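Excluded from the complex is one protein chain; the other protein chains are retained at their positions.
Let's turn to chain A:
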Amino acid sequence: MPVAASAIYFLNLRGDVLINRLYRDDVGGNMVDAFRMHIMQTKELGTCPVRQIGGCSFFYMRISNVYIVIVVSSNANVACAFKFVVEAVALFKSYFGGAFDEDAIRNNFVLIYELLDEIMDFGYPQNLSPEILKLYITQEGVRSPFSSKPADKPVPNATLQVTGAVGWRREGLVYKKNEVFLDIVESVNLLMSSKGSVLRCDVTGKVLMKCFLSGMPDLKLGLNDKIGLEKESQLKSRPTKSGKTIELDDVTFHQCVNLTRFNSEKTVSFVPPDGEFELMKYRITEGVNLPFRVLPTIKELGRTRMEVNVKVKSVFGAKMFALGVVIKIPVPKQTAKTSFQVTSGKAKYNPSIDCLVWKIRKFPGQTEPTLSAEVELISTMTEKKSWTRPPIQMEFQVPMFTASGLRVRFLKVWEKSGYNTVEWVRYITKAGSYEIRC
């Protein structure tokens, strides 16, 4: 039983119901009151996303300023339920063309009702693919496009029957200019001890694609990952070209990727959906190139003064730039006055998050700007409460850099009409949770 959700609620932050849909009768209509009383109005909120009240379980998630609550009365599959919510939100977003928040719901509630009807029936998830749903859920108000041609069936997997295996792509797409955009987006997660040793470090990456291709193209993607390269050199019986190879810890693919072929030949081949989608996700723990090193020294001089020195070193190529670098250096709550000297960017004290925020809009590679600050503290009566130093946190984006060293070696597009395609490839590395203890 994947979910068998009894009801789904959309609430705003005050707890007002924006939209609700009861799928089954086994929960009372006042379930949302129970949720409000036992979760929203208590400290429970945010302590655990799965709660049991009475005989029912509540799964809730906050997305922007909306709570989405799923109520179940059976021993449901939690992972599936949360995934369903995430997918549903992605679907709504693709319909609204952007944000998903309270206003968007209020403005589109009829559409959401329609979609809720289609994506779940009697508590079981049905079809959530925007590609397919957009074929027959429109707000155009005319009869469905199929009615004119009764031969066509408005089936979620209509194309499946025709083409045999491609449920995520419509036939007969035509683009004047055939283009593929491929983005490799990596987030680096780092946890560094105060002594500068790496406690934990990994990279989670995504390959995002946007396809504007006519017909039913077959695509093949080659990366410089170790297994793929080894397999290739094996097949072609020639030694691997020199250069860095990457060992991927784990890979997951979009449903369009032929996994059987990946497992046998180690090539990523697929018929892409139209438009934007996430082709693959991967995780790497070995051989991560950290784009930044942070060297903090924080000295507490007596009870009312602190000296903060932070040096940030960019260790990527000198020709590259990092963008939107923000370094948050925590200071005690009772900070009264701060003065800074920075060699690059701007710094200020943000009392609402108790941090010195140092921003560098453009951060070239192989440089090491420093910040030195003096912090004056209000002397308080509760002197014994020593300050627990939260970690320094960092945000950044480094275009054309991958922390894992992953590169696209080729992206081949093959379609029977034999058109030419333009391929665009981008790389970007961002900070996931980049923390340095101090």
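As a convention for this text, a residue touches a chain if its C-beta (ideal position, glycine included) is under 8 Å from a C-beta of that chain, and two chains touch if they have at least 3 such contacts; residues count from 1.
As a convention for this text, contacts and distances are computed from a predicted model.
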item: Identity of the absent chain, which is to be given by its UniProt protein name, from "Ribosomal RNA-processing protein 7 homolog A", "Exosome complex component RRP41", "Beta-adaptin-like protein" or "EF-hand domain-containing protein"; value: "Beta-adaptin-like protein"
item: Absent-chain contact - pick from A:M40, A:I53, A:I227 or A:L295; value: A:I53
item: Residue among A:G98, A:G172 or A:G302 touching the omitted chain; value: A:G98
